[in-house]
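All protein chains but one are shown in place.
After this line comes subunit A, so read on.
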Amino acid sequence: MKLLTKTTLYFILIMLPVFAAGAYYLFHKFNKEIKHETDEELVNDQLEWLRYLDTASLDNPIFRFHTQEFQLIPTDQPIQKKFKLKGVNLYQETEDTQAPFRELSQVISIHGKNYQLILRKSMIEKDDLAKNIITVMLLAFGGLLVFVILSNWFISRNIWSPFYRSLDKIRQLQLNKMETLQFNRTPTHEFNQLNDALNQMTDRIHQDYINMKELTEDAAHEMQTPLAIAQSKLELLLQDENLSEEQLKNIGQTSEELQRLSRLNHSLLLLAKIENQQYPVTEQTDLHPVLLKYLSLFEELIREKELTVDTKLAPAAPWPLHPALADILVSNLLGNAIKYNYPEGRISITLTQTSLTISNTSNLPEIPPANVFQRFRKSNQGYSNSNGLGLAIVKKIGDSYRINIRYQYRNGLHIFTATC
């Protein structure tokens, strides 16, 4: 729920009982006032009547009078010194309802005879009063509601706009473009505080990001030089004709391990570079020739394992991918399909405009889905040449360039699918 909707809702919830209480109070107050006025009028009327009756002649038919508003009935009751006022409900024939009245009653004596005098005034205005008050209150409430919503909308558009601008900026945040990001000054103190904090935060994140990036690159870069030196020294050492077989073997193995270290380093650097989006998509790369290139590069490996390769390749499959990454994607997937295959196994490759599927037979069981693309999660089944980064790199390419990489295991086949 939007903050504004929420505040508006709370406002309405609070105003509702306030208005109800106000309406009740007003009704009560007016009611009392009207009663008071009516009673006063009744007393005045009574005085008028008494004055008139005193002067009237004895045979006046008024002495027995019976209407709703005025009754004068002979009675045996003793004279009352004080009149009584009360509210009554009387049946109205014309409207077929009960209507409220104020009533003044007193037993008086006229020319020595006792009469019950009753004066009544209709309080029918009371209903109208309640209706009017409720109408006025509803109108006021509705007006206020419209006003509140309109002003909130206005406030939202104006006062909150710097907030939404900042929010948009945060949404579009990209790590490598952070240095250009600036949250500007606003006329609102709170938003200035927020923007200052955001500026500091993005500066810090950007700095950390740059540091990390530089560290990864520098570390990998700096490692290459000592590796190159060690490698070259071993190669020179190998040339010594006086070395025993055992010594040659040891040098050979050391050299192998150095190669592995260097490949590992290279792969880690590659992962970092892909993550940093350092391979921009400037053109479409056709995967068809890339696949053919690696099929011919791996020709010996395929022949040596006596693998059967089925290919269903679309004549052209331009993918939005940097050529270097297209090479890596294809060579890693195809290389794995060969490496983890058994002799006389099968590989099938399907390439369409939007998908590349490579499936292979293997002695390896299904890879747990949680591990398949994890770094350094390699099978411990005698494939020492793997550095455990091949599929992690494939996945990273997928994540960074919107290519969906999926692994399935079906009928003994390991199936990798890349979809762009």
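To be clear about the criterion, contacts are C-beta pairs under 8 Å (C-beta built on N, C-alpha and C of every residue); 3 or more make two chains touch, one makes a residue touch a chain; residues count from 1.
Keep this in mind: contacts and distances are computed from a predicted model.
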Q) According to its UniProt record, what is the protein name of the omitted chain, chosen from "Methylamine utilisation protein MauE domain-containing protein", "ABC transporter permease", "Response regulator transcription factor" or "Phosphonate C-P lyase system protein PhnK"? A) "Response regulator transcription factor"
Q. If the hidden chain were put back, which of A:Leu138, A:Ala228 or A:Leu292 would touch it?
A. A:Ala228
Q | Contact with the hidden chain (one of A:Ser109, A:Thr135, A:Gln182 or A:Gln253) | A | A:Gln253
Q. Given the contact definition stated above, which residue among A:Thr55, A:Gln172 or A:Gln239 touches the chain not shown here?
A. A:Gln239
Q) Residue-wise, where is subunit A in contact with the chain that is not depicted? A) 221-222, 224-225, 227-233, 235-236, 238-239, 245, 248-249, 251-253, 255-256, 258-259, 262-263, 266, 269, 279, 294, 297-298, 300-301, 304, 324, 331-332, 334-336, 338-339, 383, 385-386, 390
